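With one protein chain withheld, the remaining protein chains of the complex are depicted in position.
The block that comes next holds chain A.
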Amino acid sequence: MAARPATPASPKNSKVKAPQPGQPQYGCEHVQRLFNQDQATTNTSIQHYKMILRSIFDTTPLIPQTAKPMDSAAVTILTPTYLCLQCPSTLTEEDRAKHGHKKAHRFYVDSRSGGVYCQMCDDIVWDPTFEELRLRKIGTGTFSTNRKRKNEDELFAADPSKESPQYISTNTSIASCKANGLRGIYNAGATCYQNVVLQSFLHNPVLRNFYLSDGHQSSNCEIPHCLSCAMDDMFQDFYALENTNGYTAANILSGFWISDKKAFENLVTTKEQDAHEFFQFLAEELHERNGDGKKPETGSEHSCNCIIHQTFYGKLQSTTTCQHCGGVTNQVQSFLDLSLPLENLTQKRGKKNSGAAKGPAHMTLTECLDEEYIKSDKCEYRCHNCNSMQQARRQTAIKRLPNVLSIQLKRFEFKQGRNERAAKIDTPVHFPLQLNMLPYTNRARGGDVKDNYELARSCTYDLLSVVVHVGEIDTGHYVSYCRVGDQWFQFNDHKVELAQKSDVLGAKAYLLFYIIRSLT
(Lines give C-alpha, C1' and ligand atoms only; values in the text may rest on other atoms or scores of the structure.)
Protein backbone atom coordinates (compact mmCIF):
# COMPACT_ATOMS: atom_id res chain seq x y z
CA MET A 1 0.00 0.00 0.00
CA ALA A 2 2.05 2.86 -1.26
CA ALA A 3 1.35 6.19 0.32
CA ARG A 4 -0.18 8.73 -1.94
CA PRO A 5 2.46 11.18 -3.06
CA ALA A 6 2.13 14.43 -1.18
CA THR A 7 2.39 16.69 -4.17
CA PRO A 8 1.32 15.06 -7.38
CA ALA A 9 2.99 16.43 -10.41
CA SER A 10 0.43 18.41 -12.29
CA PRO A 11 1.27 20.89 -14.96
CA LYS A 12 -2.15 22.50 -14.87
CA ASN A 13 -3.84 24.36 -12.11
CA SER A 14 -6.98 22.70 -10.80
CA LYS A 15 -10.09 24.79 -10.98
CA VAL A 16 -13.08 25.05 -8.75
CA LYS A 17 -16.34 24.49 -10.57
CA ALA A 18 -17.81 27.69 -11.98
CA PRO A 19 -20.83 29.04 -10.09
CA GLN A 20 -24.17 27.74 -11.30
CA PRO A 21 -27.46 29.53 -10.79
CA GLY A 22 -29.57 27.84 -8.16
CA GLN A 23 -26.56 26.19 -6.57
CA PRO A 24 -24.18 27.29 -3.86
CA GLN A 25 -20.60 27.66 -4.97
CA TYR A 26 -19.15 25.45 -2.21
CA GLY A 27 -20.36 22.57 -0.08
CA CYS A 28 -19.87 24.50 3.15
CA GLU A 29 -18.07 27.52 4.55
CA HIS A 30 -15.06 25.35 5.39
CA VAL A 31 -14.62 23.99 1.88
CA GLN A 32 -14.97 27.59 0.77
CA ARG A 33 -12.05 28.53 2.97
CA LEU A 34 -10.02 25.57 1.70
CA PHE A 35 -10.51 26.58 -1.90
CA ASN A 36 -9.78 30.23 -1.22
CA GLN A 37 -6.42 29.85 0.48
CA ASP A 38 -4.14 29.76 -2.52
CA GLN A 39 -3.82 27.96 -5.82
CA ALA A 40 -1.40 25.40 -4.40
CA THR A 41 -3.90 24.28 -1.75
CA THR A 42 -6.67 24.03 -4.30
CA ASN A 43 -4.40 21.98 -6.57
CA THR A 44 -3.38 19.52 -3.90
CA SER A 45 -6.90 19.19 -2.55
CA ILE A 46 -8.32 18.31 -5.93
CA GLN A 47 -5.41 16.08 -6.91
CA HIS A 48 -5.67 14.26 -3.61
CA TYR A 49 -9.36 13.82 -3.97
CA LYS A 50 -8.91 12.27 -7.41
CA MET A 51 -6.30 9.90 -6.07
CA ILE A 52 -8.52 8.88 -3.22
CA LEU A 53 -11.40 8.20 -5.62
CA ARG A 54 -9.12 6.05 -7.75
CA SER A 55 -8.06 4.10 -4.75
CA ILE A 56 -11.67 3.59 -3.70
CA PHE A 57 -13.13 2.69 -7.07
CA ASP A 58 -10.29 1.25 -9.13
CA THR A 59 -8.32 -0.90 -6.73
CA THR A 60 -8.93 -3.84 -4.51
CA PRO A 61 -11.12 -2.75 -1.59
CA LEU A 62 -8.34 -3.96 0.68
CA ILE A 63 -6.51 -0.67 0.19
CA PRO A 64 -9.13 1.90 1.15
CA GLN A 65 -10.58 -0.41 3.79
CA THR A 66 -7.32 -0.69 5.67
CA ALA A 67 -6.98 1.97 8.32
CA LYS A 68 -3.70 2.74 9.96
CA PRO A 69 -4.19 4.40 13.29
CA MET A 70 -1.28 6.53 14.29
CA ASP A 71 -0.17 4.51 17.26
CA SER A 72 -1.04 0.93 16.37
CA ALA A 73 -0.98 -1.67 13.64
CA ALA A 74 -2.98 -1.45 10.43
CA VAL A 75 -6.48 -2.80 10.60
CA THR A 76 -8.76 -3.81 7.76
CA ILE A 77 -12.42 -3.34 8.42
CA LEU A 78 -15.62 -3.96 6.49
CA THR A 79 -17.35 -0.78 7.55
CA PRO A 80 -16.45 2.64 6.15
CA THR A 81 -13.04 4.14 6.67
CA TYR A 82 -12.15 7.78 6.21
CA LEU A 83 -9.32 8.84 3.92
CA CYS A 84 -7.80 12.15 4.94
CA LEU A 85 -7.93 14.68 2.13
CA GLN A 86 -4.91 16.55 3.48
CA CYS A 87 -2.49 13.70 4.12
CA PRO A 88 -2.14 10.03 3.17
CA SER A 89 -3.76 8.66 6.35
CA THR A 90 -6.70 6.30 6.34
CA LEU A 91 -8.69 6.33 9.55
CA THR A 92 -11.48 4.55 11.30
CA GLU A 93 -14.42 6.64 12.34
CA GLU A 94 -13.17 6.57 15.92
CA ASP A 95 -9.71 7.84 15.03
CA ARG A 96 -10.95 10.54 12.72
CA ALA A 97 -11.51 13.08 15.49
CA LYS A 98 -8.13 12.36 17.04
CA HIS A 99 -6.40 12.85 13.71
CA GLY A 100 -8.20 16.11 13.13
CA HIS A 101 -7.29 17.35 16.57
CA LYS A 102 -3.65 16.51 16.20
CA LYS A 103 -3.04 17.55 12.59
CA ALA A 104 -5.78 20.10 12.07
CA HIS A 105 -6.89 18.14 9.00
CA ARG A 106 -10.59 18.75 8.49
CA PHE A 107 -11.76 16.82 5.43
CA TYR A 108 -12.11 13.05 5.05
CA VAL A 109 -13.44 10.88 2.25
CA ASP A 110 -15.93 8.13 3.09
CA SER A 111 -14.53 4.90 1.66
CA ARG A 112 -17.91 3.53 0.60
CA SER A 113 -19.39 6.47 -1.25
CA GLY A 114 -16.47 8.79 -1.93
CA GLY A 115 -18.41 11.59 -0.23
CA VAL A 116 -16.47 14.28 1.66
CA TYR A 117 -16.92 14.59 5.40
CA CYS A 118 -16.23 18.00 6.95
CA GLN A 119 -15.14 17.78 10.52
CA MET A 120 -16.15 21.32 11.34
CA CYS A 121 -19.68 20.79 10.05
CA ASP A 122 -19.60 17.26 11.47
CA ASP A 123 -21.50 16.22 8.38
CA ILE A 124 -20.97 15.01 4.84
CA VAL A 125 -20.80 18.03 2.52
CA TRP A 126 -21.78 17.80 -1.13
CA ASP A 127 -19.44 20.30 -2.66
CA PRO A 128 -20.13 20.92 -6.38
CA THR A 129 -16.46 20.66 -7.37
CA PHE A 130 -15.82 17.41 -5.49
CA GLU A 131 -19.20 16.01 -6.41
CA GLU A 132 -18.63 16.45 -10.12
CA LEU A 133 -15.41 14.47 -9.88
CA ARG A 134 -17.04 11.76 -7.81
CA LEU A 135 -19.95 11.32 -10.20
CA ARG A 136 -17.63 11.11 -13.17
CA LYS A 137 -15.53 8.50 -11.47
CA ILE A 138 -18.57 6.40 -10.65
CA GLY A 139 -20.02 6.92 -14.11
CA THR A 140 -17.56 6.97 -16.94
CA GLY A 141 -14.61 6.00 -14.82
CA THR A 142 -12.56 8.95 -15.94
CA PHE A 143 -12.35 12.50 -14.71
CA SER A 144 -12.49 13.99 -18.15
CA THR A 145 -15.80 15.09 -19.54
CA ASN A 146 -16.07 12.54 -22.31
CA ARG A 147 -15.50 8.86 -22.66
CA LYS A 148 -13.02 9.34 -25.51
CA ARG A 149 -10.55 6.98 -24.04
CA LYS A 150 -13.07 4.21 -24.10
CA ASN A 151 -14.22 4.84 -27.62
CA GLU A 152 -11.12 3.28 -29.02
CA ASP A 153 -11.90 0.14 -27.12
CA GLU A 154 -13.93 -2.21 -29.24
CA LEU A 155 -15.37 -3.82 -26.14
CA PHE A 156 -17.73 -0.90 -25.77
CA ALA A 157 -20.32 0.51 -28.06
CA ALA A 158 -19.73 4.10 -29.01
CA ASP A 159 -21.49 6.68 -26.92
CA PRO A 160 -24.87 7.52 -28.23
CA SER A 161 -24.88 10.94 -29.74
CA LYS A 162 -26.12 13.79 -27.61
CA GLU A 163 -25.88 11.78 -24.49
CA SER A 164 -25.07 14.64 -22.21
CA PRO A 165 -27.59 15.00 -19.43
CA GLN A 166 -27.18 18.75 -19.60
CA TYR A 167 -28.29 18.64 -23.18
CA ILE A 168 -31.45 16.87 -22.33
CA SER A 169 -32.31 19.06 -19.40
CA THR A 170 -31.83 22.22 -21.36
CA ASN A 171 -33.99 20.84 -24.09
CA THR A 172 -36.83 19.95 -21.85
CA SER A 173 -36.57 22.65 -19.25
CA ILE A 174 -39.52 24.55 -20.60
CA ALA A 175 -41.81 21.61 -20.08
CA SER A 176 -43.93 21.61 -16.98
CA CYS A 177 -42.62 20.09 -13.76
CA LYS A 178 -45.55 17.73 -14.00
CA ALA A 179 -44.53 16.25 -17.32
CA ASN A 180 -42.30 13.42 -16.27
CA GLY A 181 -42.90 10.63 -18.74
CA LEU A 182 -45.00 8.61 -16.34
CA ARG A 183 -48.24 7.67 -18.03
CA GLY A 184 -49.99 4.47 -18.73
CA ILE A 185 -50.94 3.28 -22.19
CA TYR A 186 -54.47 2.10 -22.85
CA ASN A 187 -54.97 -1.44 -23.94
CA ALA A 188 -56.42 -1.22 -27.42
CA GLY A 189 -57.68 -4.78 -27.28
CA ALA A 190 -55.05 -7.42 -26.45
CA THR A 191 -52.20 -5.00 -26.95
CA CYS A 192 -50.56 -5.21 -23.55
CA TYR A 193 -47.67 -7.03 -25.24
CA GLN A 194 -47.02 -3.79 -27.14
CA ASN A 195 -47.57 -1.53 -24.17
CA VAL A 196 -44.86 -3.15 -22.08
CA VAL A 197 -42.31 -2.74 -24.86
CA LEU A 198 -43.34 0.86 -25.49
CA GLN A 199 -42.94 1.65 -21.80
CA SER A 200 -39.49 0.14 -21.76
CA PHE A 201 -38.57 2.35 -24.74
CA LEU A 202 -40.11 5.42 -23.13
CA HIS A 203 -37.99 4.96 -20.02
CA ASN A 204 -34.82 4.14 -21.84
CA PRO A 205 -32.62 7.23 -21.38
CA VAL A 206 -30.79 6.74 -24.68
CA LEU A 207 -33.96 6.60 -26.72
CA ARG A 208 -35.54 9.35 -24.69
CA ASN A 209 -32.60 11.66 -25.28
CA PHE A 210 -32.69 10.88 -28.95
CA TYR A 211 -36.35 11.67 -29.41
CA LEU A 212 -36.51 14.63 -27.06
CA SER A 213 -33.59 16.21 -28.82
CA ASP A 214 -35.46 15.93 -32.09
CA GLY A 215 -33.53 12.95 -33.35
CA HIS A 216 -36.45 12.09 -35.58
CA GLN A 217 -38.82 15.01 -36.01
CA SER A 218 -42.24 13.93 -37.05
CA SER A 219 -42.80 17.40 -38.46
CA ASN A 220 -39.95 16.91 -40.94
CA CYS A 221 -40.58 13.35 -41.95
CA GLU A 222 -42.26 12.52 -45.21
CA ILE A 223 -42.75 8.83 -44.74
CA PRO A 224 -46.43 8.02 -44.37
CA HIS A 225 -47.36 6.12 -41.22
CA CYS A 226 -43.78 6.24 -40.04
CA LEU A 227 -43.42 4.36 -36.78
CA SER A 228 -40.49 6.49 -35.75
CA CYS A 229 -42.71 9.56 -36.10
CA ALA A 230 -45.30 7.83 -33.98
CA MET A 231 -42.58 7.23 -31.38
CA ASP A 232 -41.55 10.86 -31.60
CA ASP A 233 -45.11 12.01 -30.97
CA MET A 234 -45.42 9.64 -28.09
CA PHE A 235 -42.21 10.87 -26.46
CA GLN A 236 -43.40 14.45 -26.82
CA ASP A 237 -46.73 13.63 -25.26
CA PHE A 238 -45.14 11.81 -22.37
CA TYR A 239 -42.42 14.29 -21.56
CA ALA A 240 -43.89 17.63 -22.56
CA LEU A 241 -47.55 17.48 -21.62
CA GLU A 242 -49.01 17.72 -18.15
CA ASN A 243 -51.51 15.04 -18.98
CA THR A 244 -51.59 12.20 -16.48
CA ASN A 245 -54.29 10.18 -18.17
CA GLY A 246 -53.35 7.08 -20.11
CA TYR A 247 -52.00 7.43 -23.62
CA THR A 248 -53.72 6.06 -26.66
CA ALA A 249 -51.05 4.66 -28.92
CA ALA A 250 -53.22 4.94 -32.02
CA ASN A 251 -50.44 5.95 -34.38
CA ILE A 252 -48.15 3.20 -33.21
CA LEU A 253 -50.94 0.74 -33.70
CA SER A 254 -51.82 1.87 -37.17
CA GLY A 255 -48.15 2.00 -38.12
CA PHE A 256 -47.95 -1.53 -36.88
CA TRP A 257 -50.92 -2.63 -38.95
CA ILE A 258 -49.67 -0.86 -42.03
CA SER A 259 -46.10 -2.09 -41.76
CA ASP A 260 -45.33 -4.78 -44.25
CA LYS A 261 -42.61 -6.60 -42.47
CA LYS A 262 -42.91 -10.09 -43.81
CA ALA A 263 -41.00 -11.55 -40.95
CA PHE A 264 -43.54 -10.33 -38.50
CA GLU A 265 -46.71 -11.24 -40.28
CA ASN A 266 -47.58 -13.59 -37.50
CA LEU A 267 -47.48 -10.77 -35.09
CA VAL A 268 -49.97 -8.56 -36.77
CA THR A 269 -53.25 -9.83 -35.50
CA THR A 270 -55.84 -8.69 -33.12
CA LYS A 271 -54.72 -11.37 -30.72
CA GLU A 272 -52.34 -11.19 -27.82
CA GLN A 273 -48.80 -11.71 -29.04
CA ASP A 274 -45.27 -12.17 -27.89
CA ALA A 275 -43.75 -9.04 -26.38
CA HIS A 276 -40.27 -10.12 -27.43
CA GLU A 277 -41.32 -10.40 -31.02
CA PHE A 278 -42.88 -6.98 -30.83
CA PHE A 279 -39.61 -5.67 -29.44
CA GLN A 280 -37.76 -7.10 -32.43
CA PHE A 281 -40.35 -5.72 -34.77
CA LEU A 282 -40.19 -2.24 -33.31
CA ALA A 283 -36.41 -2.25 -33.24
CA GLU A 284 -36.15 -3.27 -36.88
CA GLU A 285 -38.79 -0.82 -37.93
CA LEU A 286 -37.09 2.06 -36.11
CA HIS A 287 -33.73 1.03 -37.52
CA GLU A 288 -35.12 1.21 -41.01
CA ARG A 289 -36.61 4.63 -40.39
CA ASN A 290 -33.45 6.05 -38.86
CA GLY A 291 -30.65 3.89 -40.10
CA ASP A 292 -28.69 3.00 -43.16
CA GLY A 293 -31.69 1.44 -44.83
CA LYS A 294 -30.18 -2.02 -44.84
CA LYS A 295 -32.06 -4.84 -43.28
CA PRO A 296 -30.56 -5.65 -39.92
CA GLU A 297 -29.60 -9.18 -40.74
CA THR A 298 -28.67 -11.38 -37.92
CA GLY A 299 -25.65 -13.48 -38.48
CA SER A 300 -23.77 -10.65 -40.10
CA GLU A 301 -21.61 -7.97 -38.67
CA HIS A 302 -23.93 -5.20 -39.56
CA SER A 303 -22.73 -1.87 -38.30
CA CYS A 304 -25.14 0.97 -38.57
CA ASN A 305 -25.14 4.16 -36.61
CA CYS A 306 -28.85 4.58 -36.12
CA ILE A 307 -30.36 5.13 -32.71
CA ILE A 308 -31.44 1.52 -32.40
CA HIS A 309 -28.00 0.22 -33.23
CA GLN A 310 -26.45 2.72 -30.85
CA THR A 311 -28.79 1.62 -28.13
CA PHE A 312 -29.27 -2.10 -28.34
CA TYR A 313 -26.84 -3.70 -30.73
CA GLY A 314 -23.74 -5.51 -29.59
CA LYS A 315 -21.51 -8.13 -31.15
CA LEU A 316 -20.95 -11.74 -30.42
CA GLN A 317 -17.95 -13.73 -31.44
CA SER A 318 -18.08 -17.47 -31.71
CA THR A 319 -14.84 -19.35 -31.82
CA THR A 320 -14.85 -22.80 -33.31
CA THR A 321 -11.85 -25.00 -32.62
CA CYS A 322 -11.33 -28.07 -34.72
CA GLN A 323 -10.75 -31.08 -32.49
CA HIS A 324 -8.64 -32.70 -35.14
CA CYS A 325 -6.16 -30.06 -36.21
CA GLY A 326 -6.73 -27.42 -33.60
CA GLY A 327 -7.54 -24.82 -36.22
CA VAL A 328 -9.59 -21.90 -35.02
CA THR A 329 -12.35 -20.07 -36.86
CA ASN A 330 -13.87 -16.89 -35.57
CA GLN A 331 -17.22 -15.60 -36.56
CA VAL A 332 -18.62 -12.26 -35.51
CA GLN A 333 -22.26 -11.32 -35.58
CA SER A 334 -24.40 -8.49 -34.33
CA PHE A 335 -27.11 -9.05 -31.79
CA LEU A 336 -30.12 -7.05 -30.78
CA ASP A 337 -30.66 -9.05 -27.64
CA LEU A 338 -29.42 -12.13 -25.86
CA SER A 339 -31.86 -15.01 -25.81
CA LEU A 340 -31.27 -17.33 -22.93
CA PRO A 341 -32.82 -20.79 -23.03
CA LEU A 342 -34.18 -22.00 -19.73
CA GLU A 343 -35.16 -25.46 -20.82
CA ASN A 344 -31.85 -27.25 -20.39
CA LEU A 345 -31.11 -25.78 -17.03
CA THR A 346 -34.63 -26.47 -15.87
CA GLN A 347 -34.26 -30.08 -16.83
CA LYS A 348 -30.91 -30.38 -15.11
CA ARG A 349 -32.39 -28.89 -12.00
CA GLY A 350 -35.35 -31.17 -12.24
CA LYS A 351 -33.09 -34.22 -12.24
CA LYS A 352 -30.99 -32.97 -9.41
CA ASN A 353 -33.97 -32.18 -7.31
CA SER A 354 -36.13 -35.12 -8.20
CA GLY A 355 -37.10 -36.96 -5.11
CA ALA A 356 -36.04 -34.14 -2.89
CA ALA A 357 -37.85 -30.85 -2.74
CA LYS A 358 -40.72 -30.55 -5.15
CA GLY A 359 -41.75 -27.48 -7.04
CA PRO A 360 -39.74 -25.55 -9.54
CA ALA A 361 -36.17 -24.95 -8.54
CA HIS A 362 -34.99 -21.46 -9.16
CA MET A 363 -32.13 -20.40 -11.34
CA THR A 364 -30.11 -17.27 -11.60
CA LEU A 365 -29.51 -15.05 -14.58
CA THR A 366 -25.77 -15.52 -14.22
CA GLU A 367 -26.19 -19.29 -14.44
CA CYS A 368 -28.05 -18.84 -17.70
CA LEU A 369 -25.35 -16.50 -19.00
CA ASP A 370 -22.59 -18.88 -17.89
CA GLU A 371 -24.28 -21.63 -19.84
CA GLU A 372 -24.33 -19.60 -23.06
CA TYR A 373 -21.30 -17.35 -22.96
CA ILE A 374 -18.72 -19.13 -20.86
CA LYS A 375 -19.22 -22.82 -21.48
CA SER A 376 -18.43 -24.31 -24.83
CA ASP A 377 -20.31 -26.95 -26.72
CA LYS A 378 -19.49 -29.62 -29.25
CA CYS A 379 -20.49 -29.32 -32.82
CA GLU A 380 -19.65 -30.59 -36.25
CA TYR A 381 -18.14 -28.28 -38.75
CA ARG A 382 -16.34 -28.25 -42.00
CA CYS A 383 -12.72 -27.53 -41.21
CA HIS A 384 -10.73 -25.71 -43.86
CA ASN A 385 -7.42 -27.17 -42.74
CA CYS A 386 -8.62 -30.71 -42.63
CA ASN A 387 -10.89 -30.13 -45.61
CA SER A 388 -13.51 -32.38 -44.09
CA MET A 389 -16.25 -32.49 -41.49
CA GLN A 390 -14.77 -32.58 -38.05
CA GLN A 391 -15.80 -32.53 -34.45
CA ALA A 392 -15.27 -29.10 -33.03
CA ARG A 393 -15.70 -27.06 -29.87
CA ARG A 394 -17.60 -23.87 -30.17
CA GLN A 395 -17.51 -21.10 -27.67
CA THR A 396 -19.41 -17.84 -27.84
CA ALA A 397 -18.55 -14.64 -26.04
CA ILE A 398 -19.51 -11.02 -26.29
CA LYS A 399 -17.16 -8.99 -28.40
CA ARG A 400 -18.89 -5.68 -28.03
CA LEU A 401 -21.17 -4.73 -25.18
CA PRO A 402 -24.23 -2.69 -26.09
CA ASN A 403 -25.26 0.46 -24.29
CA VAL A 404 -28.55 -1.11 -23.36
CA LEU A 405 -28.45 -4.85 -22.96
CA SER A 406 -31.72 -6.63 -23.58
CA ILE A 407 -32.12 -10.18 -22.44
CA GLN A 408 -34.90 -12.56 -23.22
CA LEU A 409 -35.51 -15.48 -20.92
CA LYS A 410 -37.04 -18.05 -23.20
CA ARG A 411 -40.05 -18.93 -21.17
CA PHE A 412 -42.09 -20.07 -24.10
CA GLU A 413 -40.98 -23.34 -25.50
CA PHE A 414 -42.47 -24.53 -28.68
CA LYS A 415 -42.67 -28.24 -29.00
CA GLN A 416 -42.54 -29.14 -32.63
CA GLY A 417 -44.55 -32.14 -33.58
CA ARG A 418 -46.47 -32.74 -30.46
CA ASN A 419 -49.61 -30.93 -31.42
CA GLU A 420 -47.45 -27.88 -31.97
CA ARG A 421 -48.30 -26.69 -28.55
CA ALA A 422 -46.26 -24.06 -26.87
CA ALA A 423 -45.58 -24.37 -23.20
CA LYS A 424 -44.52 -21.86 -20.64
CA ILE A 425 -41.60 -22.39 -18.31
CA ASP A 426 -42.53 -20.86 -15.03
CA THR A 427 -39.28 -21.39 -13.18
CA PRO A 428 -38.24 -18.26 -11.31
CA VAL A 429 -34.99 -16.80 -12.55
CA HIS A 430 -33.29 -14.50 -10.10
CA PHE A 431 -31.77 -11.45 -11.69
CA PRO A 432 -29.67 -8.74 -10.08
CA LEU A 433 -30.10 -4.97 -9.98
CA GLN A 434 -26.47 -4.72 -11.03
CA LEU A 435 -24.97 -7.01 -13.59
CA ASN A 436 -21.30 -7.40 -14.37
CA MET A 437 -20.92 -8.56 -17.95
CA LEU A 438 -17.12 -8.79 -17.98
CA PRO A 439 -17.06 -12.60 -17.52
CA TYR A 440 -19.06 -13.05 -20.73
CA THR A 441 -16.84 -10.94 -22.94
CA ASN A 442 -13.96 -12.31 -24.95
CA ARG A 443 -11.77 -9.93 -22.98
CA ALA A 444 -12.30 -12.18 -20.02
CA ARG A 445 -10.94 -15.10 -22.06
CA GLY A 446 -7.83 -13.27 -23.03
CA GLY A 447 -5.91 -12.60 -19.90
CA ASP A 448 -6.12 -12.02 -16.27
CA VAL A 449 -8.89 -9.57 -15.68
CA LYS A 450 -9.77 -10.79 -12.25
CA ASP A 451 -8.22 -7.88 -10.49
CA ASN A 452 -9.03 -5.31 -13.09
CA TYR A 453 -11.57 -3.40 -11.08
CA GLU A 454 -11.64 -0.58 -13.55
CA LEU A 455 -12.56 -2.85 -16.45
CA ALA A 456 -15.10 -4.69 -14.35
CA ARG A 457 -16.71 -1.43 -13.37
CA SER A 458 -16.96 -0.27 -16.94
CA CYS A 459 -18.77 -3.52 -17.77
CA THR A 460 -21.33 -2.95 -15.06
CA TYR A 461 -24.97 -2.62 -16.00
CA ASP A 462 -27.91 -1.40 -13.98
CA LEU A 463 -31.37 -2.87 -14.33
CA LEU A 464 -33.63 -0.50 -16.24
CA SER A 465 -36.84 -2.34 -16.96
CA VAL A 466 -38.44 -5.72 -16.66
CA VAL A 467 -41.24 -7.17 -18.76
CA VAL A 468 -43.30 -9.80 -17.03
CA HIS A 469 -45.79 -12.25 -18.44
CA VAL A 470 -48.35 -13.40 -15.93
CA GLY A 471 -50.77 -16.24 -16.33
CA GLU A 472 -51.10 -18.96 -18.89
CA ILE A 473 -49.40 -18.93 -22.22
CA ASP A 474 -52.47 -18.22 -24.26
CA THR A 475 -54.48 -16.06 -21.98
CA GLY A 476 -51.89 -14.23 -19.98
CA HIS A 477 -51.23 -10.61 -19.46
CA TYR A 478 -48.12 -8.48 -19.66
CA VAL A 479 -47.03 -5.91 -17.13
CA SER A 480 -43.71 -4.15 -16.85
CA TYR A 481 -41.53 -2.42 -14.34
CA CYS A 482 -39.39 0.57 -15.23
CA ARG A 483 -36.93 2.53 -13.16
CA VAL A 484 -36.92 6.31 -13.23
CA GLY A 485 -33.95 7.53 -11.24
CA ASP A 486 -34.04 5.36 -8.16
CA GLN A 487 -37.76 4.83 -8.12
CA TRP A 488 -39.44 1.81 -9.68
CA PHE A 489 -42.89 1.93 -11.24
CA GLN A 490 -45.23 -0.77 -12.35
CA PHE A 491 -46.99 -0.28 -15.67
CA ASN A 492 -50.17 -2.23 -16.18
CA ASP A 493 -51.66 -0.85 -19.37
CA HIS A 494 -53.15 2.54 -18.46
CA LYS A 495 -52.32 2.21 -14.81
CA VAL A 496 -49.02 3.33 -13.28
CA GLU A 497 -48.23 2.46 -9.70
CA LEU A 498 -45.24 2.74 -7.43
CA ALA A 499 -43.25 -0.45 -7.08
CA GLN A 500 -40.73 -1.66 -4.55
CA LYS A 501 -37.43 -3.19 -5.54
CA SER A 502 -38.67 -6.40 -3.98
CA ASP A 503 -41.68 -6.40 -6.33
CA VAL A 504 -39.35 -6.02 -9.27
CA LEU A 505 -36.84 -8.62 -8.17
CA GLY A 506 -39.59 -11.05 -7.24
CA ALA A 507 -41.18 -10.89 -10.68
CA LYS A 508 -40.89 -13.75 -13.12
CA ALA A 509 -39.14 -11.76 -15.78
CA TYR A 510 -39.54 -12.46 -19.46
CA LEU A 511 -37.50 -9.56 -20.85
CA LEU A 512 -34.81 -7.66 -18.99
CA PHE A 513 -33.25 -4.37 -20.01
CA TYR A 514 -29.97 -3.31 -18.44
CA ILE A 515 -28.22 -0.02 -19.11
CA ILE A 516 -24.48 0.40 -18.94
CA ARG A 517 -23.59 2.35 -15.85
CA SER A 518 -21.41 4.89 -17.55
CA LEU A 519 -24.49 6.30 -19.22
CA THR A 520 -26.47 6.86 -16.07
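Everything that follows uses one rule, which is that a contact is a pair of C-beta atoms (placed from the backbone, for glycine too) under 8 Å apart; a residue touches a chain by one contact, two chains touch by 3 or more; residues count from 1.
The rule is simple: contacts and distances are computed from a predicted model.
UniProt records the chain missing from this view under the protein name "Transcriptional activator", selected from "Transcriptional activator", "ABC transporter I family member 6, chloroplastic", "Multifunctional methyltransferase subunit Trm112p" or "NADP-retinol dehydrogenase". Considering the full assembly, A:258 is the residue among A:223, A:258, A:332 or A:389 that touches the omitted chain. Although one chain is not drawn, the whole complex shows that of A:248, A:318, A:376 or A:452 it is A:248 that touches it.
One of A:156, A:239 or A:461 touches the chain omitted from the figure, and that residue is A:239. What chain A contributes to its contact with the hidden chain is residues 19, 21-29, 32, 75-80, 110, 112-113, 115, 121, 123-124, 126, 171-180, 182, 184, 186-192, 212, 214, 217-219, 225, 233, 236-237, 239-248, 250-251, 253-254, 257-260, 262-274, 276-277, 280, 284, 298-299, 335, 339, 408, 410-415, 419-422, 470-477, 486-487, 489, 492-498.
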